[in-house]
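Missing here: one protein chain of the complex. Every other protein chain is in place.
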Amino acid sequence: MKSFLNHLLRAVIFVAILLVTLYLLSRVMTPRTNNKEDGMFYENANAVFSEAEDSIDVLIIGDSEVYSAMIPPQIWEDHGITAYCCSTPGQNMASSLEFLQTTLDKQSPKVVVMETNQFYRKISFDDSIMNKLGMLLPIFKYHDHWKTMSWDDLTLDDEIEYSYSDVNKGYKFVGKTLAPDDPYVDNMVKTTEVQAMTQRNLSYTDSIKKLCDSENIKLVLVSTPSLKNWNYKRHNGMVQMAEKLGVEYIDMNLLPDEVPIDWSRDTYDQGDHTNYYGASKVTSYLGDYLEGLGIFEDHRGDPNYKSWDDSLKAFKKVLKKHLK
Amino acid sequence: MERLIEILEDIQPDVDYANCQDLVDGHYLKSLDIISLIAELEDEYDITIPAIEIIPDNFNSAERMMKMIQRLQEEV
Partner (left out) sequence: MTLESLLLAEKGKSLTNFFSLSYMIVVLPFVVFVYGILPKKWKRYFLLLASFGFVWLVSGGMLIYLMLTIFSVHYFGIWLDRLQTELKGKAGGLPKEERKELKALYQKRKRGVVTLAAVLHIGGLLVLKYSGFFTVNVNALLSKLGVDITLTIPKYVLPIGISFFTLQAISYIVDVYHGLIKADDNVVRLGLFISFFPQIVEGPICRYSQTAEQLWNVQPIRYKNLSFGAQRILYGTMKKYIIADRLNLYVKNVFDMKLDYNGGAVAFAAICYTVQLYMDFSGSMDAVCGTAEIFGITMPENFKRPFFSRTISEFWTRWHITLGTWFRDYVLYPVTSSKRMKKITSSARKKIGNHYGPLVAGSIALFCVWSCNGLWHGSAWSYIFFGMYHFVLILSGNLIGPIVQKVNTKLHINPNSVVYRGLQIFRTIILVIIGELFFRAKGLKAGLKLFKKMITDFALPTIQDMGIDGYDIVLVILTLGIILFVSIMNEKGISVREVLAKKPAALRWAILYALILFIVIFGAYGYGYKPVAPMYAKF
């Protein structure tokens, strides 16, 4: 018994020292700014933290479907509403929840739009644990940072200086077209089948909904047009989910008049994601919907929102260059 | 015994057969060596070595081999 306690005590001390070391190293490994060169990944989505306090009206959260289809500068131009795309490739619900939680420290959006493809992305046990570990001890998140670190970075400073901001507010401009084979397969053949979500995703959905409720945020579910990622089974699943949560659900795959996607022109990867042309249609519908809610002020002309005008200018420049 | 060691040296020299105790497990004798060894032993001692007997345990040392040979000779 004595030797057992002795070993137990030693094990506890061992783990304690390990945790302290990991904590200190976490402070070292945390990027100093949110620039890519400083070890930040997906700096465009993470630049949401550089936005001025309480300046974002709408957060749009999801995977690549979001940054390919939602153009915040366009919403700004048409409606004076500030939206931001918090989306990374293959983003799962665990990172979406993390994005939402962290953003809410500084922002108080009125609406959160969740793109629905992420609800069907399976999260392995390892992913969700790794996500939590990364939040507790950032070394698990930023460990690859050693590749870009300089000697100056070896400090215990764990504040990330948000100096990089994204002029496209999270949107990624793609102008080229790669049409699906003609005739393309109709993804929205009607069925009564329902695709179920994993338990884990259901529980993340609950957490997101609870968080929105506690902050008085209106949650909206949106399916962007996608031949490859969306179908009627998933549509039915989301209808059920929206009913259960008591939130609005918009499936743009079923709005051929309002969001008239022309797959021969509006996609850059054969119907998986929309390119700029598709995105502008998606965005124009979303913008009208947001304005129709009647809860947003028009910030256009407000000197505090000058950065949004700059962003619009920059975006137009890119567009002009492309259209030439 | 001496004859056995002669046979072994003929097949694979440079091994201390008198003392080595892990001829097979130590990879001193390879599979093909064992095959020629069996053919040689069968001729020399007029025995048949069935597949059952071809286990490392029987070939790990010259002594073990001799024991197996004697056992097989008695059986006939």
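Letters A and B mark the chains in the order given here, with residues in each chain numbered from 1 onward.
The rule we apply is simple: a contact is a pair of C-beta atoms (placed from the backbone, for glycine too) under 8 Å apart; a residue touches a chain by one contact, two chains touch by 3 or more.
This one's a predicted model, so the numbers in the text were calculated from it and none came from an experiment.
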## Note on the structure
Out of A:Pro31, A:Gly134, A:Gly170 or A:Gly278, only one touches the absent chain, namely A:Gly134
### Query
With respect to the chain omitted from the figure, which of A:Lys122, A:Lys176, A:Lys210 or A:Arg265 is a touching residue?
A:Lys122
### Interface residues of subunit B (partner: the chain not displayed)
10-11, 27, 30-32, 34-36, 38-40, 42-43, 48-52, 54-55
### Query
Touching the missing chain, which residues of subunit A?
3, 7, 14, 17-18, 21-22, 25, 29, 41, 122-126, 129-130, 134, 139-141, 143-144, 146-147, 198-200, 203
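Note that only the chains that are shown with their structure count from here on.
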### Message
How many angstrom lie between the centres of subunit A and subunit B, each centre taken as the mean Cα position?
### Response
71
